[in-house]
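Down below is the structure, laid out as structure tokens.
A single protein chain has been removed from this complex, and every other one stays in its place.
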Amino acid sequence: MMSVEDVHTYYGPSHVLHGIDLLLEKGDVISVMGRNGAGKTTLMRTIMGLTPARQGTVGFDGRDITRLKPHDIFRLGIRLVPQGRNVFPKLTVEENLRLALVAQKSADPRSELEKAYDRFPILGQRRQQKVKGLSGGERQMLAIARGLLGKTRILLMDEPSEGLAPLIIRELHDTILEIKTEDITIFLAEQNVKMALSVCDRHYILEKGEIRFTGTTEEMSANKDIMIQTLGVSA
Amino acid sequence: MTVLNGLTMGMVLVLVAGGLSIIFGMLDVLNFAHGSLYMLGGYLGYTLSIATGSFWLALLLAPVGVAMVGFFIEFFTLRPLYGRPPLHHLLLTFGISLIAQNAVKFIWGNDIYSVETPESLTGIVEFLGIAYPTYRLFILLFSIGIAILMWLLITKTRYGIVVRAGTEDIETLEAHGIDTRKVFTGVFILGSALAAIAGAAVAPMRTVYPQMGIDIIIDAFVVVIIGGLGSIRGTVIGALILGQAIQMGAVFLTGFADAAIYIVMAGILLFKPSGLVAESN
Amino acid sequence: MSAFYRKILLLATLLVLVLFPFGAPGLYSGYYVDLFTKIMIFGIVLLGFDILAGYTGLVSLGHAMFFGLGGYSSAFIIIHLSSNLFVCLIVALLATLVVGLVVGYFSTQTKDIFFVFLTLAFAQFLYLTAFNLTTVTGGDNGLSLPQVTLGIPGLWETLIPRPSGFYYLVLVFLVLSFLYCRRVIKSPFGRVLVGIRENEERVSFLGYNVRLLKIKAFMISAFFAAIAGVLFATYQEFVSPEMLHWSISGDFILMSVLGGMGTLIGPVVGGVILLWGGDVLSSLTENWMIFIGGFFVLMIILAPKGVVGTISDLLNTEKRK
Amino acid sequence: MEEKQGVSRRSFLKNAGVIGGAVALGGITNSFLGGSPAYAAASSGPIKIGVVLPFSRAYKVIGDRVFAGLELALQQAGGQFKGRKFEIIKEDSEIKPNVALTKTKKLVERDKVDFIVGPVSSAAAAAMRNYIHQKKVPMIIPTAGNALITGKLFSPYLFRASISHWIFAHPMGYWVHDNLGKEAYVAGANYAAGQQQVWAFTMSFRGKGGKIKGAVYPPLNEKDYAPYLTKIADSGAKIYFGWFAGNDAVNFCRQADQFGLKKKMKMATTGWFFERNNLAAQKAAAEGWYCCFNWAITLDNPVNKEFVKQYNKFTKNDASLSASVSSVHGYDAGQMILKGLEGTNGDTNSDKIVKALEGLKLDSPRGSIELDAQHEMIQPMYVGKIVKSGNAYEADIFAELGRWTTPLLGANNTYSVGEPFIVK
Partner (left out) sequence: MLLQVNDITKSFSQLRVLTDLSFEVKKGELKAIIGPNGAGKTTLFNTITGRYAPDSGTILFQGKDVTGLKPHNLSRMGIARSFQINNFFSNLTTRENIHLAFQSVLKGSTSIWRNIRKEDSLEERSTEIMEWIGLLEQRDELAMNLSYGDQRKLEIGLALGTNPSLLFLDEPTSGMSRFESGAMIKLIEALSERVTIVLIEHDIELVMKVSDSILVINYGEKIAEGTPAEIEKNDEVQRVYLGGL
């Protein structure tokens, strides 16, 4: 469904991704782990077209989308839940959600919004509130809800658990598991190893812009050394 | 009466500076040529009101024409410059304003034109013991009307959501399926049309002359600056304050009236270095 | 371009400038001596302005304030006290010290576009004062001045012959200004200024009082503008509020950007292009401003680093190949 | 003296045999000495007239008309004087004093002009004055109304072909007092010109016992006069006198009408306020104003009728050049050049020209005019009322106020004309 082949990405002169290869099949739930600065966010941005790859290709449904603009990539059904719960603080909850429907003319806004509120009742309660007043967890919910509006085929989630309280992380975990049942491909960037291991089926470990390891949850758990080495944790 | 005068001037400034503020908020461009677009609005309004014989038709059509000019400016000169330092935009648009001012002279010459006040709005109305020119009252209500329309557009429609989101984070907007280039162009066109509406509407009250753009642009910038860049609420507050300041300056600062706006601006920036409604990040 | 060639080029330019008046009126009209005097006076402002705008990154839209302050101080001195140039200079610098400290102190509280407009507000205030205080300043009609003298007040004084005498006087000031500005940017102080432009916050974490340094840079550039103002007023024998108007401040910015900010010599080159080019164009066509406007637009789009910046970039890439 | 020294130095150098550099060095020593490069009159070749007028920005409307008038006068003389063609060199002064000065230097030094015609702005005239005086080039001023030009700033080489603010406003003070009423509110654009007009008016109006109820000085280029109009309307005065120029005049006139001022008081002003291109925009708002003129298109004398006819023919009825008082001033400037040359029999030596022009009498479209000792024009003044004529509005001249010039005022010929007139 989506393939990333030999992708090199730069920020100005600094070379961040050094030849990344990835494969996502329909319905996959895949994580990419790595420390700060390993290149997780850059990978997400490269797929989304925000920081296009200078070399290599990103393919989607057999189509080369490497050079497409982000808004075109969005229209293909690829959704980014950005790092740091990047929602618009001065807009209300509902406005944040409607924003994602502007470009999806086919979707029926009302029913889509209702679906989102059903999934996250707390957002329904706060629909007219400015996002500024929302807690970190609520913002994360909003960002995810926004990513799921309309025809979502791949959901890219960039460190959703970052800075969240354990209870909220638990909720988040459940939410992702729920999405998993809806035939949406999930690509999750995480530092929270437990979270990544418990929701994803397959994992990539990114270090210094290169993929150091790839494998299933079992293979991963069996290979603690690699986790200690690259993630600095002893899970 | 004095308050009313200040209010009218303030609302006219809302019209002029509103577009400037939206353009800055979204595009990060300080558009010096905004004054030129205001001027073009005045000239087109003049020509169209003579050609069509109807002021109202001119008021409707002039913004359309200027919007087209706005499109050309955005598409051919600003596009290559997004992401550059604000100074570059300022200088670019300054260059454009020089061209525009001279181009106007080619077409309309250097004479001063006055647009006839529409028949129905001539004369003076009296209310609450105040005698006020009808057209001024119309301008006051008209600007409030346009401001409310803008407010509705910005707060209630999906385009408004896009624009407001754009003033916060362009990239996230782009990642949600919105072609921000088109939005930029759209916003610039809208801002141009607003400037033209102001120019055309004010023409019967003030005159149409080649310097009218330069004469208004500093005031408009001051409004946007003291309001806090890119904040529409701030622009309205800034314009109303400035309107009253000009009025007060005329009454109290005999022989020094034109200093009023600078005193107000310096005063505000000294206490609020980022304008009245500053973005707090 | 190596330092050696740069030095040769500078010396050659200097030589041309020194010899220039000898060509008039044989080779060309004495008018050009006059024009170049004027351009060199602007050059002095632009050198100082580059320290503030180019090196420190603080773009002021109020610099005409000090240009005019220099002009008006010398006008008052010449009319009421002494026609000696040095007296004018001293008084102008004192006036600039006072005004510069106040304006610099408050303006540096703000940043970016707010700095631009706060300096504008101060400058316009001064402009309107000069414009409206008709009894003192002559209002928009300005003040005509008697000729300025050179020498020691009370002992020996002489009129400065024109145009060539004044030309050389200004040339000396220009060369001294250039040398001093180069010294400034190569000094520890100058280095920190560049640091402030690049990353203000880190500079403060390195133990520098950024605010104080900004005020200092502001003052230095103000002094240059004031000196140029004195020369301009005494040369033209006339001051008017025009000297204080924001469009003059705008011209400084335009010239700097056009020539290349942060290169010291660039803004001066920009000044030459605009003043000379404007002079030639305005004699050729009434619609010369269209060409100037078009030129800005093209330059900003195609060569945002200005003439000098772009040329040195080209030379550098040439060398790398 | 200086000139002599320069000449002797030059010959010394030649004797020393430094022939190669003689021309250049001669120039430089000469300029070093600050002397004027001797204005030796070339007796052949064209007669050069340097024009420093605003051909861009706001005052272009005036600059163009002055220029058309000047060209007309020279063309009527066949474009030449005794076989020597007139060559006109135009420079744009942009209304910036220092630009005007630079352009003047260019004309004098590079183009070696015999006359300067210009400028429009008084500030530019003041800026040019010292240089003109040093270089001894006859300069004929076709607009700038600053009274000081023929007073404190007097130079034998400066001539005013136009009129001062004083001459416009002072007679009007008497007339308004005698014919309109005794209590007036005054207004003027807040710059030297506006202040001088108000001041000159006040001197005569008060001198006759009139009372000034108040004064406002709106800034130059004011967009909205509402605060001032409110103040004027609320003052209860029955007469308004005030003066603005250009857009300001159009704006003020129209806005005053919108505020209904004309219904409350009698409105009076002077000439340039109703310059004809202004009138074209002021239209009905101007109807009923009283104005002191030195010329109007309706002025009934044969010279004027002929002038208007010829001028319209010359400009091919181009609306952007329509006959105005500026055209007349330009035309008279041209006539002065011709008269001057007649007086010297074609010699362009500046001192001779100055002598020839002194006491000059001219049949101008504004009536017969005459230069006084301060090089100010003594001219007849008229009062008119703006009335509708056909589709346009014109001045209906109904009274002549006699002949006027600018007096020397105050001690040492310095008077504080600039002082904003604040009513106690």
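Points to keep in mind about this one:
Note that the chains are named A, B, C and D in the order they appear, and that numbering of residues resets to 1 at the start of each chain.
The definition used in the following text is that a residue touches a chain if its C-beta (ideal position, glycine included) is under 8 Å from a C-beta of that chain, and two chains touch if they have at least 3 such contacts.
The structure presented is a predicted model; accordingly, all values stated were derived computationally and were not measured.
When the full complex is examined, the chain removed from view is found to touch A, C. Only one residue from C:V59, C:L213 or C:L231 touches the chain missing from this view: C:L213.
Along chain A, the points of touch with the absent chain fall at residues 12-14, 35-38, 132-133, 136, 159, 161-166, 169-170, 173, 191-195, 198, 207-208, 228-230, 232-235.
Of the residues in chain C, those that touch the hidden partner chain are 183-184, 186-192, 194-195, 198-199, 201-210, 213, 216, 220.
Here, only the chains that are shown with their structure count from here on.
Among the other chains, the CA centroid farthest from that of chain D is the one of A. For this pair, chain A with chain D, the centres built from the Cα atoms lie 75 Å apart. Across the assembly, chain D contributes 56, 60, 190, 220, 420 as residues in contact with two or more other chains.
Considering their complex, residues 30, 77, 80-81, 84, 86-88, 91-92, 94-99, 101-103, 105-106, 218, 221-222, 225, 229, 255-256, 258-259, 262-263, 265-266, 269-270, 273-275 of chain B touch chain C.
Every residue of chain A that touches chain B in the complex is listed here, in rising order: 48, 50, 69-71, 74-75, 80, 82, 86-91, 95-96, 98-104, 146.
Residues of chain D touching chain B in their complex: 56-58, 60-61, 64, 190, 216-224, 226-228, 230-231, 246-247, 250-251, 254-255, 258-260, 277-278, 280-283, 285, 319-320, 420, 422.
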